[in-house]
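For this depiction, one protein chain was excluded, whereas all remaining protein chains were kept in their positions.
Each chain gets a letter, A, B, C, D, E, F and G, in the order it is written, and its residues are counted from 1.
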Amino acid sequence: MAKIRGDIKIDVEKCKGCELCIVACPLDAIALSDGINKQGYHYAVLVEDVCNGCKSCALVCPDAVITVYREDRESGKKEPVAELRKVTGDITIQVGVEEEGN
Amino acid sequence: MAKIRGDIKIDVEKCKGCELCIVACPLDAIALSDGINKQGYHYAVLVEDVCNGCKSCALVCPDAVITVYREDRESGKKEPVAELRKVTGDITIQVGVEEEGN
Amino acid sequence: MQEIEHHYDDLSVIYERPATLLDTRMHYCPGCGHGVAHRIVMEAVEELGIQETTVGVAPVGCSVFAYHYMNVDMQEAAHGRATAVATGIKRCRPDKYVFTYQGDGDLAAIGTGETIHTVNRGENILIVFINNAIYGMTGGQMAPTTLITQKTSTTPYGREASFMGNPLKITDLLAMLPGAFYVTRQAVNTPAHVRKAKKAILNGFQWQKLNKGTCFVEIVSNCPTNWGMKPVESNKWLEEYMLPFYPLGDMKVPSKEELENG
Amino acid sequence: MQEIEHHYDDLSVIYERPATLLDTRMHYCPGCGHGVAHRIVMEAVEELGIQETTVGVAPVGCSVFAYHYMNVDMQEAAHGRATAVATGIKRCRPDKYVFTYQGDGDLAAIGTGETIHTVNRGENILIVFINNAIYGMTGGQMAPTTLITQKTSTTPYGREASFMGNPLKITDLLAMLPGAFYVTRQAVNTPAHVRKAKKAILNGFQWQKLNKGTCFVEIVSNCPTNWGMKPVESNKWLEEYMLPFYPLGDMKVPSKEELENG
Amino acid sequence: MVEEVIFAGFGGQGVLSMGQVLAYSGMIENREVCWMPSYGPEMRGGTANCIVTVSSDEISSPIISRFDTVVALNQPSLDKFESAVKPGGTLIYDSTNIIDPPKRSDIDIVPIPASEEAVKLKNTKIMNMIVLGAFLAKRNTVSIETVLDALKKVLPERHHHLIPLNEQALHRGKELAGEAVPVP
Amino acid sequence: MVEEVIFAGFGGQGVLSMGQVLAYSGMIENREVCWMPSYGPEMRGGTANCIVTVSSDEISSPIISRFDTVVALNQPSLDKFESAVKPGGTLIYDSTNIIDPPKRSDIDIVPIPASEEAVKLKNTKIMNMIVLGAFLAKRNTVSIETVLDALKKVLPERHHHLIPLNEQALHRGKELAGEAVPVP
Amino acid sequence: MGELRLMKGNEALAEAAIRAGMDAYFGYPITPQSEVLEYLTREAYNRTQCTILQAESEIASINMIYGASGAGARVMTSSSSPGISLMQEGISYIAGAELPCLLVNINRGGPGLGTIQPSQGDYFQATKGGGHGDYHLIVLAPATVQEMADFVLDGWQLAEKYRNPVMILSDGALGQMMEKVELREQVDRATNVIPEWATIGKSKDRERNIITSLFIQPEEMERVNLRLQEKYKVIMDNEIRVQEQNTEDADFVIVAYGLSARIGRKVMEILRAEGMKIGLIRPITLWPYPYETIGKVAGRVKGFLSLEMNAGQMVEDVRLAVNGQCPVGHYGRMGGIIPGPDEVADVIKTMYAKIQ
Partner (left out) sequence: MGELRLMKGNEALAEAAIRAGMDAYFGYPITPQSEVLEYLTREAYNRTQCTILQAESEIASINMIYGASGAGARVMTSSSSPGISLMQEGISYIAGAELPCLLVNINRGGPGLGTIQPSQGDYFQATKGGGHGDYHLIVLAPATVQEMADFVLDGWQLAEKYRNPVMILSDGALGQMMEKVELREQVDRATNVIPEWATIGKSKDRERNIITSLFIQPEEMERVNLRLQEKYKVIMDNEIRVQEQNTEDADFVIVAYGLSARIGRKVMEILRAEGMKIGLIRPITLWPYPYETIGKVAGRVKGFLSLEMNAGQMVEDVRLAVNGQCPVGHYGRMGGIIPGPDEVADVIKTMYAKIQ
């Protein structure tokens, strides 16, 4: 099975080292750094090259410091976030978006 | 069937002539007076000698101006009101008194 | 009409104004249910023999003058705050019987927060809630319990749900709270209803001894003046319009075990 | 730990901080659920494209500074009064999307009356209610939603129902009101919960267009600092103790017909 | 000119509205007017009164302690306000309702059996207009025609059929004022 | 005597408690004492400082703008308070955390690698006591013995096992103060 | 000349609010001001489609006002003394967030539940800040039903000019009494300008708007406070309104506002008729207060009487204005009793005799 390739970028200066992303990562790919940032926190870093861009870490990140990357496949090509960002003005009613479970 | 004899006394100066006792009386024995009291109200009076002391008039009287009388029979001899008036101090729990319906 | 001749001498008094209700003319309008409610509360106090250990709280509203009539120690409370005042009393004097006597504007509009939190804490007090679907004292404005389409001085074209919301069944909400021990809705428009309402009040006082939570008695009542009706008519309207929306009956009753493990 | 080498160039961004959330360090403690809740509210605003027509209200509590982070027009409200403030805004600007973002002390203690009456009137707003069972900003006092036996700075020996009442499930009460259009309880402690919570927020915003009543989203959250736990631990505690008492799920959902007859 | 009058009685007797009609009439006649009510907390059955000032000049205090005319429709009001009539002023009262008549001799005392007359006119609510008719006869503050004008303007359309009855009452009051004999 | 000192750093570094310990010690030595905190709205991570006055006379203002001693445990605090040291006064700072050293030459500058030393003592929380030891060495406000007495009184029984560690830290601080060489 | 009507003060105020283009009113029943809400529910929506909402409490009302004003609407609430006390937190917030709005207090007797009768017992609360912190309401005190109407639009214009809450401080008597009132033309609500600071949705071309009174950095908070004080100074310099009557030749002056000022005028008439040189100063704005007007007159008269329906509140401002130049007395009645012109005249004669 071809692994979906993903990656994350962490804004380490805003990270407070809460470790929630670490436990959320299903692939155990994140850990705390040894060093500290200017705020005085050990920040999160990606330590295993196994990321598949599942977004779990980003979803639970209270400081919104994680950007998630993924290779362009038909399935994951465009996510609602990017798509809907263009929508403005009048909206249409829908019974919820982003239905995919986790 | 021997009728239970009753009577009512109305404090006419406090009566406001609301007529609630009139409609409450199952024997149609109460009516408004022709004259008015010092408050300016036509007050309630007992106009038929058929009262059996059922208390309906007194129960609905918003001004508590009706005293109810009844002949001493074993059934009606002592009512909770008079009895309980003597009670003081510690009370005992009961799931409600004066159960009789109407 | 001609009054009949009376024959009090050979009869016994079987019902009279309770001694706990002062012998004063009440300021209420003719036919107002407050009078009946006052009387049964005071009858309960008399019958239970607790006049010396009862403290009442009556806040702003038509019944603000309750202390003119009820012959027990009383506090007049700020609008909506009766249950907070009662909490203050009861927490400091837990051996007293404490009750509040509140109208719908007071209890279910401005006092909503206090009402809910008092019941949620399960304060061991009796709350008597007079619901006549209107503000009486200030002259007939919409109450939280005013019915849909009902006209008041602030809903001159009738209450409209989409604009003013639906009538608030606060008693139903309170019955859901664990702190509520006994919640019931009664009325005083007929002799039968008065008897039942009085029993509810008696329960509410007695069960304070158990220290198991708040007893709450709603009394659906009338307001002839502000409804623009004669008293008799108002009681009919109550039966026809109020009771279908505010059905009478117990919403939460203690179990036998709860009552016995006092 | 050693960071791996990244390879962003041949990948696409599939998730990033929404542009509606300002790129500022948030004052919240590490691991605080407020950050996630802020983010999903702002994601919803971005995805629906309603940034230009949204007005938020954040009252006193840890999230009083929400306006430092949310890039929409905002009002800071007095403690407990967010829904009254939102009512004022929405009644005057019915074409705007109005939401409040309130904590448990705010919404369910001091603001109980405003909360209930706002929902009872069916104000067409979204209320986001963060329930972390404690007062955060003032330093960890008991909240109305604090669990029984839970220790806080004002329940140093644990909350006791007989003295301080039971935790108030205000969301359950609100779901009973006819003015409530959509009432749901969500959490943000796991990725799955975050997704669902976000969907609830999206619903709450979108359905304002229908003018059919209040949308209410409770988010069960944590307070690592005042619970005295590390963030990860706090989310476990949340799962283990909060969720059994505050079970997640919808309490009131509009029917298909209600949604279609917009 | 200035006329300072108080109308006093029970709530429900129409004292407030008779004062309003007078004030409105004064306005029609281009006077300065002021109507000042005072009533108890009860919705009904309490006492009520209103002070009306009709003046050709600006009105300073709306509160008056001594009146050109006192109109009393029940005993408590008479007892309270008899002493407040200026010497030489007028005291009009409903002699049907009031048992203890006024005692002063330095004022014009005008007993009007207004309630009785209202019964005769088959509408007890018209009592206040009978009294107002008597007042106008005695004090000439405004004309009866103006009062009828005023009634047309203040009464809602659906009550306009009552205007003839009001007119009748005003005139009856005027007649009664002419016939009135003070109790000795 | 009077010693006016400010302890400043991040919340969580123990600046408030080191001030309290000093104040308590002052009280034990029969001085007048005042401890005055100041902190931001955040529960954690904000800046925090406290002013402590230990004096043989009654203390008037608890607010001081110029200090005998400034103790700075992070860069923002150093930047903010360097200028507030009285000429001839003392500036003690955690040289582990602070990268830009102070620049004044009219005061006694005492860099203490406190965080580093705390790691060596295997308890990062003891950092503040190392600094306090340095302060006592430099300022002699109270004796280390009194501070240990104070700790016994303020620490709950269950933490008394930490007292030896605290004592070690205080003495280490004192030593470091002796060794301290101001950055040129 | 506008439409002429005989109206109660409360109703004139409500009618004037409709005509002044009010966008929203939020209020709660309390005697003696319930007619405002009642009149508006009857009249307003049908005519101008504005929002009239009976709130669940005074606290809800004042916070609805906060929200609506923050959204740029022309808004009003009204209440009476206990209800106004409940609003004090909200009022302080509104002042702190600099939101323009109109607050009406139909003052009744206190303290506590007190009485439904008229009073001027809330002077301190209105002028010295019943809420916490350093702020000021602009306080207008009408004395006639005409002014009950006129001060509505005037009040909003001041509020909007300075982004400051304005209070109309009236009393139960002025609210309930009827006088002739000339009504202004209807303002078209569509012409109401939404200020650019209002929170109505952040358009692309501007930063987000924030309505707040929270400033956690002491330096910033002090800057905000100093800016507020600067604004108050400008208001003091420009917006004082006061009426003087017969102060040119007076040797004794009555200072009174609102209903009391009308009693004061009658007293002046009575005493002038008796040959006494009495003047009257009527502050129309109670804040900003006409210290200077009074201070100037103080230099040439023998005494002042502050006439109030309370135990002595405005008299402090009179004393501050007079600053020791001559004696200042106070006469007040309480509990809903309105001082009679005769009794006040007697008080002045006694005081006058002492001063001579």
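Details
Criterion: contacts are C-beta pairs under 8 Å (C-beta built on N, C-alpha and C of every residue); 3 or more make two chains touch, one makes a residue touch a chain.
Predicted model only: the values in this text are computed from it and were never measured.
The hidden chain makes contact, of the residues F:Met27, F:Leu121, F:Leu148 or F:Leu165, with F:Met27.
Considering the whole complex, the residue from G:Ser61, G:Thr77 or G:Ser92 that touches the absent chain is G:Ser92. Remark: the omitted chain is touched by one listed residue; of D:Thr112, D:Thr190 or D:Gln206 this is D:Thr112.
Across C:Lys96, C:Lys151 or C:Lys236, the residue that sits in touch with the chain not pictured is C:Lys96. As for the chain not pictured, it touches chain G at residues 59, 81-86, 88-89, 92-97, 107, 109-117, 119, 121-122, 124-125, 128-135, 212-216, 218-226, 228-229, 310-313, 316, 319-320, 323-325, 333-337.
Mapped onto chain D, the interface with the missing chain covers residues 60, 64, 76, 78-80, 105, 109-110, 112, 135, 137-139, 141-142, 144, 153-156, 164.
Residues touching the missing chain, restricted to chain C, are 51-55, 57, 64-65, 67, 70-78, 81, 84-89, 91-93, 96, 113-114, 117 (touch as defined at the top).
To be clear about the criterion, only the chains that are shown with their structure count from here on.
Comparing chain pairs B-C and D-G, the larger number of C-beta contacts belongs to B-C. Chain B and chain D, compared by their mean Cα positions, are separated by 58 Å. Measuring from the averaged C-alpha position of chain C to that of chain D gives a distance of 37 Å. For this pair, chain A with chain D, the centres built from the Cα atoms lie 21 Å apart.
Multi-chain contact residues, meaning those touching two or more other chains, occur in chain B at positions 16, 39.
Shared interface positions of chain E, i.e. residues touching 2 or more other chains, are given as 41, 45.
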